[in-house]
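Left out: one protein chain. Kept in place: all the others.
And now, subunit A:
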Amino acid sequence: MNTTKAAAAALVAALGVTTLAACGTDDARDAAGKSGGPAPKTVTLVSHDSFNASKEVLAEFTRQTGFTVRVLKSGDAGEAVNKEILTKGAPQGDVFFGVDNTLLSRALDNGIFVPYEAKGLDRIPAALRLDKEQHRVTPVDSGDICVNYDKKYFADKKLAPPQTFDDLAKPAYKDLLVVENPERSSPGLGFLLGTAAKYGDGGTSQGEASGGGWQDYWKKLKANGVKTVDSWELAYNQEFSGSAGGKKAKGDRPLVVSYASSPPVEVLYSEPQPKVAPTGVSTGTCFRQTEFAGLLNGAKNPEGGKALIDFLISKTFQDDMPLQMFVNPVTNDATLPELFTKHGVVIDKPETMAPEKIAEKREQWIGQWTSLVLK
């Protein structure tokens, strides 16, 4: 054992645990200070990878409440929710933000949130407040999943871009659309739910789907040459001919399932910014997604968590949100940035669906969709 010990000591010395310590000290002190201590001055927000807020806005929260926000990104939306379910009672943080209406029932049924009625809730339209009796979750933003089109393609072809779900199945638009797999991508799921909301559920209980409804519609889409890929990133940056990435990758699909906010973002991240967005939105193909935040069951700093939820629906945060996460504010006193009013569209009649219905049908529909479209 002696030799092993000696070897151990030597390796530790020779191999620069020094480098380890040197590069870690700041962080380590930081982490230690934040996770321990009797009265936590830190409030931890767990979210999905797409969460963003500007520095000044988070600093404003600290100024108002004395709490510092620490953001913990926990994977994509579905993964992040599932992680909270798995760690129920001993959560990684105090507040979870980012559960949307497609996953809401799963989160609520598993009891990962405790009720808290946020201050200023009355500024949010009743239609978006999905847990009105118990207040386990608070709506924070909403957005629409819609088909986007490549303006140049349709102008060159002198063809009107499709506007509705029905249009997409017409021969004029054959082989033009790329969608995401609903099992692995939230826009993909949103689009499927949009078609189900629009055409109804005509499928039989298991296996072979038939008898009208969304299943029939998807059969038509398939016959019309719809292409499926696994992720939004692939669909938008590789296949879609209208996006900057898609142009470079020489994508050849001028229609893609994306968001109503994608055109303004396309403008924002161009240099120089074009006067008109290169892409447009088919307004009759939209499904509304609302994202919620909630106080986690077992939070170490519930007071800070409550303050944070209040802050998420404050005007400061709501005004900042559109250009951070490319979603719409939910409170009626928030102002949309010019970029959104100029290049974005307002979707008047998006398709919607109750979270309970989604929870009930989700797996079955995805299964039917898979055998209908992929096989």
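Note that in this section a residue touches a chain if its C-beta (ideal position, glycine included) is under 8 Å from a C-beta of that chain, and two chains touch if they have at least 3 such contacts; residues count from 1.
In the analysis below, contacts and distances are computed from a predicted model.
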| item | value |
| --- | --- |
| From "NADH-quinone oxidoreductase subunit NuoF", "Dehydratase", "ABC transporter permease" or "Cytochrome d ubiquinol oxidase subunit II", the hidden chain's UniProt protein name | "ABC transporter permease" |
| Residue of A:Thr65, A:Asn181 or A:Thr195 touching the missing chain in the full complex | A:Asn181 |
| Sole residue of A:Asp131, A:Asp166, A:Asp252 or A:Asp319 that reaches the chain not shown, by the stated touch rule | A:Asp252 |
| Contacts of subunit A with the absent chain, listed as residue ranges | 2-4, 6-12, 14-17, 19-20, 23-24, 27-28, 30-31, 35-36, 44, 46, 49-50, 52-55, 70-76, 78-79, 82-83, 85-87, 90, 92-93, 181, 183-184, 228-234, 236-238, 243-245, 248-252, 258, 262, 265-266, 268-271, 323-324, 363, 374 |
